[in-house]
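Quick notes on the structure that follows.
Every protein chain of the complex appears in place save one, which is left out.
Then we have subunit A:
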C-alpha cells in the first residue's frame, strides 16, 4: 500500500467516507468518478453495475463524452466480449494497449471507440472483498500515453473499495439490521438465485429451493414491499418458531437483486399454539368457514372453534376479519405453504 504513495490511501479514505454515507448508487458513482479524475488522467469515465442474470451492464455514472461507450454496452454482444477478454473474472485492471486481442479485432474498439478518436483505455472488473462481481470501470483517453502502468496500479488499489460502494447488498444488510435483529438472511435475485448478505449467516431454512424462500417470494409478489410470517425450525425436537421477514429491494432498472429474506426471533406470539397459528395461516388466505378449516387441517370441527376463540382473544378482537388483518400485519401465522417444510 505504502509504496504507492499517499494518493491511494487518501482516495480510499474518500471511498470509505462515501461508503458510510447515505448517498444512493448513482450519487456515489458520480462522486467516485470525480475523485478518480483528480488522480488519474482520462477523457471519459464510465462506471456500471453488472446484472449477471440479464448479462448486461447498467451505467450508474459517466464523465466526458461517454456516448460511444454507452452505445457499445447497449449492444447484446458486449457482455460476451467482456467475458472473452476475461474481465468478468477477478484479475488486475487491463490497459487497452495490453489487450490479449488486438484492438481492431474487438467490436468495442473497432466499431465504437477508435472511430470516436480514443487511443488508450483502462478496463477493470469491480469485485467485492468476497469476490463477487459488482460491476465495471472504464476509462478512455485520446492520448495514447495515458492511462499508463502507474495509473493501472492506482486503479488496482481502489477497485475493491469502489465495488464496496456499489454493492447494494451492504445497504440491504444495514436496513435488515435496523428493522429486525436478524440472525440469518439472504438476498433473492430475480432469477431465483440466493446470495449471502454481508454480516449475516445463511441458514438451512434459507437454502436455495427451500419452502420458506418459495413462500416468501410468492407472498411478496402479492403484497407491498414487506411480509412477515412464522416458520418452524428444523433440527429441534421441541417446537421452535422463527420469524421470517421478507423485504422487496428490487430496482428493476439497476440490477437483479430482488428481496432480502431474514430469520429473526419470533417475537410475542401471544401464547398461541402451533395449531392456532396454522388456523390463522389458512384464515388469512380466505378460508374462514369452520368446517373447511377443519378439513384443511385434518382436525375435528370443535377443535377449530376452540382455536379460533383463542386467537380472537389473543389478537384482542371479536371479529374474524380484524383477526385476519392483525395476523397478517403482525405475522402471527404459519402459512399453509410451509407444510412439508423445508
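Definition applied: a residue touches a chain if its C-beta (ideal position, glycine included) is under 8 Å from a C-beta of that chain, and two chains touch if they have at least 3 such contacts; residues count from 1.
In this section, contacts and distances are computed from a predicted model.
Per its UniProt record, the hidden chain corresponds to "HTH luxR-type domain-containing protein" from the list "ATP-binding cassette domain-containing protein", "HAD-IIIC family phosphatase", "HTH luxR-type domain-containing protein" or "ABC transporter permease subunit".
Within the set A:179, A:194, A:214 or A:241, the residue that contacts the chain not displayed is A:179. Check A:33, A:205 or A:283 against the missing chain and you find that the one touching it is A:283.
For subunit A, the residues in touch with the chain missing from this view are 1-2, 6, 9-10, 12-13, 16-17, 19-22, 24, 164, 170-171, 173-175, 177-181, 198-199, 219, 222-228, 245, 247, 249, 251, 267-268, 283-286, 288, 317, 319-322, 324-325, 328-330.
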